[in-house]
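Only one protein chain is missing; all other protein chains are in place.
This part shows chain A:
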Amino acid sequence: MALELFTVGEPIADTKAPTDVPIGERWSERRFRAKLVNPANRRKLTVIVVGTGLAGGAAAATLGEAGYKVKSFWYQDSPRRAHSVAAQGGINAAKNYRNDGDSVHRLFYDTVKGGDFRARENNVHRLAEVSTAIIDQCVAQGVPFAREYGGLLDNRSFGGTQVSRTFYARGQTGQQLLYGAYQALERQMAAGTVEQHARTEMLDLIVVDGKARGIVARNLITGEISTHFADAVVLATGGYSNVFYLSTNAKGSNATAIWRAHKRGALFANPCYTQIHPTCIPVHGEYQSKLTLMSESLRNDGRVWVPKERGDTRDPRQIPEAERDYYLERIYPSFGNLVPRDIASRQAKNVCDEGRGVGPNGLGVYLDFAEAIERLGRPAIEAKYGNLFDMYAQITGEDPYEVPMRIYPAVHYTMGGLWVDYDLQSTIPGLFVIGEANFSDHGANRLGASALMQGLADGYFVLPNTINDYLASGPFDKVDDSNPAAIEALEGVRAQTERLLSINGNRTTASFHRELGRLMFDLCGMERSEESLRKALDRIPEIRQEFWTNVRVPGEAGRFNQSLEHAGRVADFIELAELMCVDALHRNESCGGHFRAESQTPDGEALRDDENFAYVAAWEWTPEGVPPVLHKEDLEFEYVHLAQRSYK
């Protein structure tokens, strides 16, 4: 099957981590061996940072403080709106404040295992090491973390771990961490070290003599397309879950910056790794634009069930106990309703596929608190989950104290992204990629409370240390608008803009996005098979063809034009979707969020194939009609031994 879909190229390796010393010394050794830039020379060097979420905001602020000239770009009106703001649960750190046996090594171990052995040990260990400094930094900035009465920081526990290492600020941890980074960034803007480009979208990467030297960007208010140059470019543009149209991501979250960098030569790693979150409010209509997550903590007391009989449309309160199937408790007696996200999601899909799903379109399962309310009393449930119950009631118009909640899985986070080495540098020298936009730390499955940790680790501590080594290799030749690479990139963006506006077909960009999203969710979602993926790969080129001949993008290029912005992003999602399906098809094993129907244990659990697939799949862009090239980076597990996950 491989031949027509892709070709295999040279293997790829991450050579920056000093593997000649033990894993606990590699990060400090790397910092020591890396070249430095002296403070007087830093002000002669410019760095572009695209995105102002946890990773990008933290990186831009830190590089500005360090003395570099920084140019910061974001598409929203304010850096405070980056989607990191919406993260709820918390951030992990190996502080061992609970005296429960936590350590850097244990956080490292949990994360490698949680990633289903598809992450790099070196990166994950560094993440665990740096985690403690993140908490110190955020506290110093005034982030109002939850506190004990004695004034010390409070912690809670999260999925996939047996210790309490999660720091939180009520249900708005991401918001408070982002505001910390945003305030640090605004401080640098006031100090003049960071130049601001609000409502500006990166549309291409400028590569000169093989090095990333700038970007082409569109000012979303005036429509002006312009070039911006630097000595290095950092992409911190988040994940690409919106390829599924309906996801928990913000509407504007997109893949354009990383996708266009990919088309300029940066390899794209593990695109098929998608995390699906099991407790989301189900879809309720064609018009729906967005999915809303309910906290995973609800599964501590809520019991998940569906009717035993298919097509049973009775009011759930009228269905007697004997006619209910508490399927998670039945299949996983020891973990019950608290199985990990990928497993809970897939079983929900299975019962819905059997025709036993509940709600208007049969895509939902009950999350029932009746038993907990009877056992603990309504006031106790109100105290524990009240805000979530209110939110549910507000969105659905149903009272979850009276009727069981309905939930369904939703796409939440993408672990794939641009390939980077230990320095977080992509395969294009001078192009660095941080946070969710890269592929590096989560493997095939992201644990709870670990994405905020990675964003801030990359932004505050990792990139500001590793980028020096590259910048020290300067001075770099001056590049300006007269450079052929800059002219070509600028003209390319202009031409695409004109082309989108001139098609004037019969379908809106949103209708294409919805169609693509549904196809991806059905065929490359929670469960993929060779058959479903081939079906998707037949259909996606047709959607692309129709898009470029029948889309209608109203308005003009030289104005605020939200339809035009969306059209460019949808065009990129269509191409990325194809690569996701190729990647999912080639990976003939199941791991974490990637479940191939053909690769399961006799009792239906994900079955890895470490013999053949313990590698990162890094894809090289090829022009339309030429199959992409697969470069493999072998993963070695020196400190955490490969083992099958079990939750029975």
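The rule is short, and it goes like this: a contact is a pair of C-beta atoms (placed from the backbone, for glycine too) under 8 Å apart; a residue touches a chain by one contact, two chains touch by 3 or more; residues count from 1.
Keep in mind that, in the parts below, contacts and distances are computed from a predicted model.
Asks: Which of the following names does UniProt give to the chain that is not shown: "Succinate dehydrogenase subunit B", "2-oxoacid:acceptor oxidoreductase subunit alpha", "CRISPR-associated protein" or "Iron ABC transporter"?
Replies: "Succinate dehydrogenase subunit B"
Asks: Considering the whole complex, which of A:70, A:94, A:119 or A:169 touches the chain not shown?
Replies: In the full complex, the listed residue that touches the missing chain is A:169.
Asks: For the chain left off this view, which of A:44, A:98, A:156 or A:187 is in contact with it?
Replies: A:187
Asks: With respect to the chain omitted from the figure, which of A:397, A:484 or A:602 is a touching residue?
Replies: Residue touching the chain left out of view: A:397.
Asks: From the list A:39, A:150 or A:333, which touches the chain that is not on show?
Replies: Reading the full complex, the residue touching the unseen chain is A:150.
Asks: For a quick check of understanding: of A:290, A:330 or A:499, which residue touches the chain that isn't displayed?
Replies: A:290
Asks: Can you tell me which of A:46, A:137 or A:166 touches the chain that was removed from the display?
Replies: The single option touching the absent chain is A:137.
Asks: In terms of residues, what is the contact footprint of the unshown chain on chain A?
Replies: 58, 61-62, 65, 76-81, 83, 85-86, 95, 97, 133, 135-137, 139-142, 144-153, 169-170, 172, 175-176, 179, 182-184, 186-187, 189-190, 198, 221, 250-252, 284-285, 287-290, 292, 390, 394-397, 460-461, 464, 506, 508, 510-511, 552, 554-555, 559-560, 562-563
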